[in-house]
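A single protein chain has been omitted from the complex, and every remaining protein chain is retained in its original position.
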Amino acid sequence: MQHIGSMLSSHPRAGADDTDARARTVAALHACAQACTSCADACLAEDDVASLTRCIRTDLDCADVCAATARLLSRLTETDGNLVRAQLEACVVACRTCAEECEGHADHMEHCRLCAEMCRACERECMEVMRALSA
Amino acid sequence: MQHIGSMLSSHPRAGADDTDARARTVAALHACAQACTSCADACLAEDDVASLTRCIRTDLDCADVCAATARLLSRLTETDGNLVRAQLEACVVACRTCAEECEGHADHMEHCRLCAEMCRACERECMEVMRALSA
Amino acid sequence: MQHIGSMLSSHPRAGADDTDARARTVAALHACAQACTSCADACLAEDDVASLTRCIRTDLDCADVCAATARLLSRLTETDGNLVRAQLEACVVACRTCAEECEGHADHMEHCRLCAEMCRACERECMEVMRALSA
Partner (left out) sequence: MQHIGSMLSSHPRAGADDTDARARTVAALHACAQACTSCADACLAEDDVASLTRCIRTDLDCADVCAATARLLSRLTETDGNLVRAQLEACVVACRTCAEECEGHADHMEHCRLCAEMCRACERECMEVMRALSA
(Lines give C-alpha, C1' and ligand atoms only; values in the text may rest on other atoms or scores of the structure.)
Protein backbone atom coordinates (compact mmCIF):
# COMPACT_ATOMS: atom_id res chain seq x y z
CA MET A 1 0.00 0.00 0.00
CA GLN A 2 2.96 2.24 0.75
CA HIS A 3 4.01 2.48 -2.89
CA ILE A 4 0.48 3.54 -3.87
CA GLY A 5 0.60 6.35 -1.32
CA SER A 6 3.99 7.42 -2.67
CA MET A 7 2.70 7.46 -6.24
CA LEU A 8 -0.36 9.52 -5.28
CA SER A 9 1.73 11.92 -3.18
CA SER A 10 4.14 12.58 -6.07
CA HIS A 11 1.27 13.80 -8.27
CA PRO A 12 1.25 17.54 -9.15
CA ARG A 13 -2.36 17.74 -7.92
CA ALA A 14 -1.70 15.91 -4.64
CA GLY A 15 -1.75 17.59 -1.28
CA ALA A 16 -5.41 16.98 -0.69
CA ASP A 17 -6.36 15.42 2.62
CA ASP A 18 -7.78 12.38 0.92
CA THR A 19 -4.47 10.76 -0.15
CA ASP A 20 -4.43 8.21 2.67
CA ALA A 21 -8.04 7.10 2.20
CA ARG A 22 -7.51 6.96 -1.53
CA ALA A 23 -4.32 4.87 -1.27
CA ARG A 24 -5.97 2.44 1.16
CA THR A 25 -8.92 2.04 -1.20
CA VAL A 26 -6.78 1.45 -4.28
CA ALA A 27 -4.82 -1.20 -2.32
CA ALA A 28 -8.08 -2.84 -1.19
CA LEU A 29 -9.43 -2.78 -4.76
CA HIS A 30 -6.32 -4.51 -6.10
CA ALA A 31 -6.39 -7.10 -3.30
CA CYS A 32 -10.09 -7.74 -3.94
CA ALA A 33 -9.69 -7.98 -7.74
CA GLN A 34 -6.85 -10.46 -7.29
CA ALA A 35 -8.74 -12.50 -4.68
CA CYS A 36 -11.82 -12.68 -6.93
CA THR A 37 -9.77 -13.75 -9.97
CA SER A 38 -8.04 -16.40 -7.84
CA CYS A 39 -11.27 -17.56 -6.18
CA ALA A 40 -13.09 -17.98 -9.52
CA ASP A 41 -10.19 -20.08 -10.76
CA ALA A 42 -9.99 -22.11 -7.53
CA CYS A 43 -13.76 -22.81 -7.67
CA LEU A 44 -13.23 -24.04 -11.24
CA ALA A 45 -10.78 -26.65 -9.93
CA GLU A 46 -13.10 -27.91 -7.14
CA ASP A 47 -14.81 -31.30 -7.55
CA ASP A 48 -18.22 -29.74 -7.03
CA VAL A 49 -17.73 -26.91 -9.54
CA ALA A 50 -21.35 -27.37 -10.64
CA SER A 51 -22.50 -26.00 -7.27
CA LEU A 52 -20.15 -23.02 -7.51
CA THR A 53 -21.30 -21.38 -10.74
CA ARG A 54 -22.90 -18.44 -8.94
CA CYS A 55 -19.70 -17.94 -6.95
CA ILE A 56 -17.59 -17.95 -10.12
CA ARG A 57 -19.93 -15.46 -11.79
CA THR A 58 -19.92 -12.98 -8.91
CA ASP A 59 -16.14 -13.37 -8.59
CA LEU A 60 -15.61 -12.49 -12.26
CA ASP A 61 -17.94 -9.50 -12.11
CA CYS A 62 -16.37 -8.22 -8.90
CA ALA A 63 -12.84 -8.54 -10.35
CA ASP A 64 -13.83 -6.50 -13.43
CA VAL A 65 -15.61 -3.80 -11.43
CA CYS A 66 -12.79 -3.46 -8.87
CA ALA A 67 -10.13 -3.22 -11.60
CA ALA A 68 -11.99 -0.37 -13.33
CA THR A 69 -12.65 1.41 -10.03
CA ALA A 70 -8.96 1.16 -9.03
CA ARG A 71 -7.98 2.94 -12.24
CA LEU A 72 -10.43 5.80 -11.77
CA LEU A 73 -9.33 6.27 -8.19
CA SER A 74 -5.63 6.27 -9.17
CA ARG A 75 -6.23 9.37 -11.31
CA LEU A 76 -6.20 12.88 -9.82
CA THR A 77 -6.18 15.06 -12.94
CA GLU A 78 -9.47 16.80 -13.76
CA THR A 79 -11.52 14.32 -11.74
CA ASP A 80 -15.28 14.21 -12.28
CA GLY A 81 -16.72 13.66 -8.80
CA ASN A 82 -20.06 12.35 -10.03
CA LEU A 83 -18.43 9.60 -12.07
CA VAL A 84 -16.09 8.50 -9.28
CA ARG A 85 -19.03 8.37 -6.87
CA ALA A 86 -21.23 6.37 -9.27
CA GLN A 87 -18.42 3.90 -9.95
CA LEU A 88 -17.70 3.53 -6.22
CA GLU A 89 -21.39 2.84 -5.63
CA ALA A 90 -21.37 0.08 -8.25
CA CYS A 91 -18.21 -1.28 -6.65
CA VAL A 92 -19.81 -1.42 -3.21
CA VAL A 93 -22.63 -3.51 -4.71
CA ALA A 94 -20.12 -5.78 -6.48
CA CYS A 95 -18.09 -6.35 -3.31
CA ARG A 96 -21.15 -6.92 -1.12
CA THR A 97 -22.74 -9.35 -3.61
CA CYS A 98 -19.53 -11.34 -3.93
CA ALA A 99 -18.87 -11.31 -0.17
CA GLU A 100 -22.36 -12.65 0.55
CA GLU A 101 -21.90 -15.47 -1.96
CA CYS A 102 -18.40 -16.41 -0.77
CA GLU A 103 -19.40 -16.27 2.89
CA GLY A 104 -21.83 -19.10 2.15
CA HIS A 105 -18.89 -21.35 1.23
CA ALA A 106 -16.36 -19.95 3.70
CA ASP A 107 -16.51 -22.78 6.21
CA HIS A 108 -15.43 -25.46 3.76
CA MET A 109 -13.31 -23.55 1.23
CA GLU A 110 -10.42 -21.38 2.38
CA HIS A 111 -10.28 -19.45 -0.93
CA CYS A 112 -13.91 -18.38 -0.47
CA ARG A 113 -13.25 -17.42 3.16
CA LEU A 114 -10.29 -15.26 2.17
CA CYS A 115 -12.10 -13.80 -0.83
CA ALA A 116 -15.11 -12.85 1.29
CA GLU A 117 -12.77 -11.14 3.76
CA MET A 118 -11.11 -9.16 0.96
CA CYS A 119 -14.50 -8.19 -0.52
CA ARG A 120 -15.76 -6.94 2.87
CA ALA A 121 -12.56 -4.93 3.40
CA CYS A 122 -12.92 -3.43 -0.06
CA GLU A 123 -16.60 -2.64 0.47
CA ARG A 124 -15.68 -0.77 3.68
CA GLU A 125 -12.86 1.20 2.05
CA CYS A 126 -15.05 2.20 -0.88
CA MET A 127 -17.71 3.53 1.47
CA GLU A 128 -15.12 5.36 3.53
CA VAL A 129 -13.41 6.98 0.57
CA MET A 130 -16.82 8.14 -0.71
CA ARG A 131 -17.25 9.99 2.58
CA ALA A 132 -13.69 11.38 2.40
CA LEU A 133 -14.17 12.55 -1.20
CA SER A 134 -17.47 14.28 -0.55
CA ALA A 135 -16.20 15.93 2.66
CA MET B 1 -23.10 -6.60 -33.54
CA GLN B 2 -24.46 -9.69 -35.24
CA HIS B 3 -21.81 -11.96 -33.78
CA ILE B 4 -22.60 -10.65 -30.26
CA GLY B 5 -26.26 -11.51 -30.75
CA SER B 6 -25.26 -14.99 -31.97
CA MET B 7 -23.05 -15.55 -28.93
CA LEU B 8 -25.79 -14.43 -26.52
CA SER B 9 -28.42 -16.54 -28.33
CA SER B 10 -26.27 -19.68 -28.06
CA HIS B 11 -26.16 -19.40 -24.26
CA PRO B 12 -28.05 -22.10 -22.29
CA ARG B 13 -29.86 -19.33 -20.35
CA ALA B 14 -30.80 -17.34 -23.47
CA GLY B 15 -34.33 -17.05 -24.76
CA ALA B 16 -35.12 -13.99 -22.75
CA ASP B 17 -36.68 -11.09 -24.61
CA ASP B 18 -33.73 -8.86 -23.81
CA THR B 19 -31.16 -10.46 -26.15
CA ASP B 20 -31.44 -7.76 -28.82
CA ALA B 21 -31.18 -4.83 -26.43
CA ARG B 22 -28.32 -6.55 -24.65
CA ALA B 23 -26.40 -7.26 -27.87
CA ARG B 24 -26.88 -3.67 -29.07
CA THR B 25 -25.58 -2.36 -25.75
CA VAL B 26 -22.52 -4.62 -25.69
CA ALA B 27 -21.70 -3.49 -29.25
CA ALA B 28 -22.12 0.17 -28.25
CA LEU B 29 -19.94 -0.36 -25.16
CA HIS B 30 -17.13 -1.85 -27.26
CA ALA B 31 -17.40 0.92 -29.86
CA CYS B 32 -17.34 3.55 -27.10
CA ALA B 33 -14.39 1.97 -25.25
CA GLN B 34 -12.43 1.81 -28.49
CA ALA B 35 -13.32 5.38 -29.47
CA CYS B 36 -12.30 6.68 -26.04
CA THR B 37 -8.97 4.81 -26.12
CA SER B 38 -8.33 6.16 -29.63
CA CYS B 39 -9.44 9.69 -28.77
CA ALA B 40 -7.20 9.89 -25.68
CA ASP B 41 -4.28 8.79 -27.82
CA ALA B 42 -5.16 11.20 -30.65
CA CYS B 43 -5.42 14.11 -28.17
CA LEU B 44 -1.95 13.14 -26.93
CA ALA B 45 -0.59 13.69 -30.45
CA GLU B 46 -2.25 17.10 -30.92
CA ASP B 47 -0.08 20.22 -30.78
CA ASP B 48 -2.26 21.73 -28.07
CA VAL B 49 -2.25 18.63 -25.84
CA ALA B 50 -1.97 20.92 -22.81
CA SER B 51 -5.52 22.14 -23.44
CA LEU B 52 -6.82 18.58 -23.80
CA THR B 53 -5.89 17.07 -20.45
CA ARG B 54 -9.48 16.97 -19.23
CA CYS B 55 -10.51 15.29 -22.49
CA ILE B 56 -7.79 12.64 -22.13
CA ARG B 57 -8.79 11.98 -18.51
CA THR B 58 -12.49 11.53 -19.24
CA ASP B 59 -11.62 9.36 -22.27
CA LEU B 60 -9.49 7.03 -20.15
CA ASP B 61 -12.12 6.76 -17.41
CA CYS B 62 -14.89 6.13 -19.92
CA ALA B 63 -12.88 3.41 -21.70
CA ASP B 64 -12.27 1.59 -18.40
CA VAL B 65 -15.89 1.85 -17.25
CA CYS B 66 -17.31 0.73 -20.63
CA ALA B 67 -14.95 -2.26 -20.82
CA ALA B 68 -16.04 -3.49 -17.38
CA THR B 69 -19.72 -2.89 -18.16
CA ALA B 70 -19.45 -4.82 -21.45
CA ARG B 71 -18.14 -7.85 -19.58
CA LEU B 72 -20.92 -7.84 -17.00
CA LEU B 73 -23.54 -7.50 -19.71
CA SER B 74 -22.01 -10.35 -21.75
CA ARG B 75 -22.70 -12.74 -18.87
CA LEU B 76 -26.10 -14.41 -18.39
CA THR B 77 -25.34 -17.03 -15.72
CA GLU B 78 -26.68 -16.22 -12.24
CA THR B 79 -26.89 -12.51 -12.93
CA ASP B 80 -27.28 -10.12 -10.00
CA GLY B 81 -29.68 -7.47 -11.25
CA ASN B 82 -28.67 -4.87 -8.66
CA LEU B 83 -25.04 -5.00 -9.67
CA VAL B 84 -25.75 -4.79 -13.40
CA ARG B 85 -28.04 -1.81 -12.79
CA ALA B 86 -25.48 0.00 -10.60
CA GLN B 87 -22.73 -0.58 -13.14
CA LEU B 88 -24.95 0.62 -15.99
CA GLU B 89 -25.74 3.76 -14.00
CA ALA B 90 -22.02 4.47 -13.54
CA CYS B 91 -21.55 3.84 -17.25
CA VAL B 92 -24.24 6.34 -18.20
CA VAL B 93 -22.41 8.97 -16.12
CA ALA B 94 -19.08 8.05 -17.74
CA CYS B 95 -20.49 8.28 -21.27
CA ARG B 96 -22.34 11.54 -20.61
CA THR B 97 -19.30 13.18 -18.97
CA CYS B 98 -17.02 12.16 -21.82
CA ALA B 99 -19.57 13.17 -24.49
CA GLU B 100 -19.96 16.63 -22.95
CA GLU B 101 -16.20 17.12 -22.89
CA CYS B 102 -15.61 15.83 -26.44
CA GLU B 103 -18.53 17.84 -27.84
CA GLY B 104 -16.66 20.98 -26.79
CA HIS B 105 -13.84 20.06 -29.20
CA ALA B 106 -15.97 18.45 -31.91
CA ASP B 107 -15.88 21.34 -34.37
CA HIS B 108 -12.12 21.36 -34.74
CA MET B 109 -11.14 17.74 -34.02
CA GLU B 110 -12.77 14.88 -35.88
CA HIS B 111 -11.68 12.28 -33.29
CA CYS B 112 -13.52 14.22 -30.58
CA ARG B 113 -16.60 14.57 -32.80
CA LEU B 114 -16.69 10.82 -33.49
CA CYS B 115 -15.93 9.95 -29.87
CA ALA B 116 -18.76 12.19 -28.61
CA GLU B 117 -21.11 10.48 -31.07
CA MET B 118 -20.10 7.04 -29.82
CA CYS B 119 -20.43 8.13 -26.17
CA ARG B 120 -23.95 9.47 -26.78
CA ALA B 121 -24.98 6.27 -28.60
CA CYS B 122 -23.62 4.21 -25.71
CA GLU B 123 -25.32 6.39 -23.10
CA ARG B 124 -28.65 5.83 -24.93
CA GLU B 125 -28.19 2.05 -25.22
CA CYS B 126 -27.26 1.75 -21.54
CA MET B 127 -30.43 3.60 -20.54
CA GLU B 128 -32.54 1.50 -22.87
CA VAL B 129 -31.12 -1.82 -21.69
CA MET B 130 -31.76 -0.76 -18.08
CA ARG B 131 -35.43 -0.36 -19.00
CA ALA B 132 -35.44 -3.71 -20.87
CA LEU B 133 -33.78 -5.51 -17.96
CA SER B 134 -36.14 -4.14 -15.32
CA ALA B 135 -39.23 -4.79 -17.46
CA MET C 1 -15.37 -2.08 -37.93
CA GLN C 2 -16.11 1.08 -39.89
CA HIS C 3 -16.16 3.28 -36.78
CA ILE C 4 -12.75 1.91 -35.73
CA GLY C 5 -11.30 2.84 -39.12
CA SER C 6 -12.81 6.33 -38.80
CA MET C 7 -11.30 6.79 -35.34
CA LEU C 8 -7.85 5.66 -36.50
CA SER C 9 -8.04 7.83 -39.65
CA SER C 10 -8.86 10.94 -37.60
CA HIS C 11 -5.64 10.57 -35.58
CA PRO C 12 -2.96 13.25 -36.14
CA ARG C 13 -0.43 10.46 -36.79
CA ALA C 14 -2.66 8.56 -39.23
CA GLY C 15 -1.98 8.34 -42.92
CA ALA C 16 0.11 5.24 -42.65
CA ASP C 17 -0.75 2.40 -45.00
CA ASP C 18 -1.56 0.12 -42.13
CA THR C 19 -4.85 1.74 -41.04
CA ASP C 20 -7.06 -0.88 -42.70
CA ALA C 21 -5.15 -3.88 -41.32
CA ARG C 22 -5.07 -2.23 -37.91
CA ALA C 23 -8.80 -1.48 -37.88
CA ARG C 24 -9.65 -5.03 -38.97
CA THR C 25 -7.45 -6.43 -36.21
CA VAL C 26 -8.92 -4.20 -33.48
CA ALA C 27 -12.41 -5.27 -34.60
CA ALA C 28 -11.37 -8.94 -34.54
CA LEU C 29 -9.84 -8.51 -31.08
CA HIS C 30 -13.04 -7.01 -29.69
CA ALA C 31 -15.17 -9.72 -31.30
CA CYS C 32 -12.87 -12.40 -29.90
CA ALA C 33 -12.73 -10.91 -26.40
CA GLN C 34 -16.52 -10.71 -26.35
CA ALA C 35 -16.96 -14.24 -27.69
CA CYS C 36 -14.54 -15.62 -25.09
CA THR C 37 -16.26 -13.80 -22.22
CA SER C 38 -19.64 -15.08 -23.48
CA CYS C 39 -18.37 -18.62 -24.07
CA ALA C 40 -16.83 -18.90 -20.58
CA ASP C 41 -20.16 -17.80 -19.12
CA ALA C 42 -22.17 -20.13 -21.36
CA CYS C 43 -19.93 -23.09 -20.39
CA LEU C 44 -20.61 -22.19 -16.76
CA ALA C 45 -24.34 -22.67 -17.38
CA GLU C 46 -23.96 -26.07 -19.10
CA ASP C 47 -24.98 -29.23 -17.24
CA ASP C 48 -21.55 -30.77 -17.77
CA VAL C 49 -19.60 -27.71 -16.57
CA ALA C 50 -17.15 -30.08 -14.84
CA SER C 51 -15.91 -31.22 -18.24
CA LEU C 52 -15.53 -27.63 -19.47
CA THR C 53 -13.09 -26.20 -16.94
CA ARG C 54 -10.21 -26.10 -19.43
CA CYS C 55 -12.47 -24.34 -21.92
CA ILE C 56 -13.51 -21.73 -19.34
CA ARG C 57 -9.88 -21.14 -18.36
CA THR C 58 -8.64 -20.62 -21.93
CA ASP C 59 -11.65 -18.40 -22.66
CA LEU C 60 -10.88 -16.14 -19.68
CA ASP C 61 -7.19 -15.89 -20.57
CA CYS C 62 -7.94 -15.18 -24.21
CA ALA C 63 -10.45 -12.44 -23.32
CA ASP C 64 -7.90 -10.70 -21.09
CA VAL C 65 -5.08 -10.93 -23.63
CA CYS C 66 -7.27 -9.73 -26.54
CA ALA C 67 -8.58 -6.77 -24.53
CA ALA C 68 -5.05 -5.59 -23.71
CA THR C 69 -3.87 -6.12 -27.29
CA ALA C 70 -6.81 -4.14 -28.69
CA ARG C 71 -5.83 -1.17 -26.53
CA LEU C 72 -2.19 -1.20 -27.63
CA LEU C 73 -3.21 -1.46 -31.27
CA SER C 74 -5.71 1.42 -30.93
CA ARG C 75 -2.85 3.77 -30.01
CA LEU C 76 -0.69 5.46 -32.66
CA THR C 77 1.26 8.00 -30.60
CA GLU C 78 4.94 7.14 -30.02
CA THR C 79 4.40 3.45 -30.62
CA ASP C 80 7.09 1.00 -29.53
CA GLY C 81 7.20 -1.60 -32.30
CA ASN C 82 8.88 -4.26 -30.17
CA LEU C 83 6.17 -4.15 -27.54
CA VAL C 84 3.33 -4.27 -30.05
CA ARG C 85 4.96 -7.23 -31.77
CA ALA C 86 5.54 -9.12 -28.50
CA GLN C 87 1.96 -8.51 -27.40
CA LEU C 88 0.61 -9.63 -30.79
CA GLU C 89 2.68 -12.81 -30.52
CA ALA C 90 1.20 -13.57 -27.10
CA CYS C 91 -2.24 -12.86 -28.55
CA VAL C 92 -1.72 -15.31 -31.41
CA VAL C 93 -0.89 -18.00 -28.83
CA ALA C 94 -3.97 -17.09 -26.76
CA CYS C 95 -6.30 -17.23 -29.78
CA ARG C 96 -4.84 -20.48 -31.11
CA THR C 97 -4.97 -22.20 -27.69
CA CYS C 98 -8.57 -21.14 -27.16
CA ALA C 99 -9.59 -22.05 -30.71
CA GLU C 100 -8.13 -25.55 -30.35
CA GLU C 101 -9.98 -26.09 -27.08
CA CYS C 102 -13.32 -24.72 -28.35
CA GLU C 103 -13.07 -26.67 -31.62
CA GLY C 104 -13.13 -29.85 -29.54
CA HIS C 105 -16.64 -28.92 -28.30
CA ALA C 106 -17.88 -27.23 -31.49
CA ASP C 107 -20.06 -30.05 -32.72
CA HIS C 108 -22.30 -30.12 -29.66
CA MET C 109 -22.13 -26.52 -28.37
CA GLU C 110 -22.89 -23.60 -30.66
CA HIS C 111 -21.17 -21.08 -28.34
CA CYS C 112 -17.92 -23.04 -28.61
CA ARG C 113 -18.29 -23.32 -32.39
CA LEU C 114 -18.78 -19.55 -32.73
CA CYS C 115 -16.03 -18.76 -30.23
CA ALA C 116 -13.54 -21.00 -32.08
CA GLU C 117 -14.45 -19.22 -35.32
CA MET C 118 -13.85 -15.80 -33.74
CA CYS C 119 -10.55 -16.96 -32.20
CA ARG C 120 -9.31 -18.26 -35.57
CA ALA C 121 -10.31 -15.01 -37.32
CA CYS C 122 -8.50 -13.03 -34.62
CA GLU C 123 -5.40 -15.24 -34.83
CA ARG C 124 -5.29 -14.61 -38.60
CA GLU C 125 -5.72 -10.83 -38.28
CA CYS C 126 -3.02 -10.62 -35.61
CA MET C 127 -0.57 -12.44 -37.85
CA GLU C 128 -1.50 -10.26 -40.81
CA VAL C 129 -1.15 -7.00 -38.94
CA MET C 130 2.26 -8.12 -37.67
CA ARG C 131 3.33 -8.45 -41.31
CA ALA C 132 1.79 -5.07 -42.21
CA LEU C 133 3.47 -3.35 -39.25
CA SER C 134 6.93 -4.74 -39.98
CA ALA C 135 6.66 -4.02 -43.72
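In this document, chain identifiers A, B and C correspond to the written order of the chains, with residue numbering beginning at 1 in each.
Assume a contact is a pair of C-beta atoms (placed from the backbone, for glycine too) under 8 Å apart; a residue touches a chain by one contact, two chains touch by 3 or more.
Remember, it's a predicted structure, so these values are computed and weren't measured experimentally.
Colleague: Looking at C:Ile4, C:Ala28, C:Ala42 or C:Leu72, which residue reaches the missing chain?
Modeller: C:Leu72
Colleague: For the full complex, which residue in A:His11, A:Arg85 or A:Arg124 touches the chain that was left out?
Modeller: Selected residue, touching the omitted chain: A:His11.
Colleague: List the chain B residues touching the unshown chain?
Modeller: The list for chain B reads 40-41, 44-45, 47, 49-50, 53, 56-57, 60.
Colleague: If the missing chain were put back, which residues of chain A would it touch?
Modeller: That gives, for chain A, the contact residues 3-4, 6-8, 10-13, 26, 30-31, 34-35, 37-39, 41-42, 44-46, 63, 67, 70-71, 74-77, 109-111, 114-115, 118.
Colleague: Just checking the interface: what residues of chain C touch the absent partner chain?
Modeller: Listed in rising order, the touching residues are 53-54, 57-58, 60-61, 64-65, 67-68, 71-72, 75, 77-80, 82-83, 86-87, 89-90, 93-94, 97.
Going forward, only the chains that are shown with their structure count from here on.
Colleague: So the centre of each chain is just the mean of its C-alpha atoms; given that, what is the distance between chain A and chain C in Å?
Modeller: Taking the mean C-alpha position of each chain, the two centres sit 27 Å apart.
Colleague: Counting in whole Å, what is the centre-to-centre distance of chain A and chain B, each centre being its mean C-alpha position?
Modeller: Here chain A and chain B have centroids separated by 22 Å.
Colleague: Enumerate the residues of chain A that touch no fewer than two other chains.
Modeller: Answer for chain A, listing residues that touch two or more other chains: 53, 57, 60.
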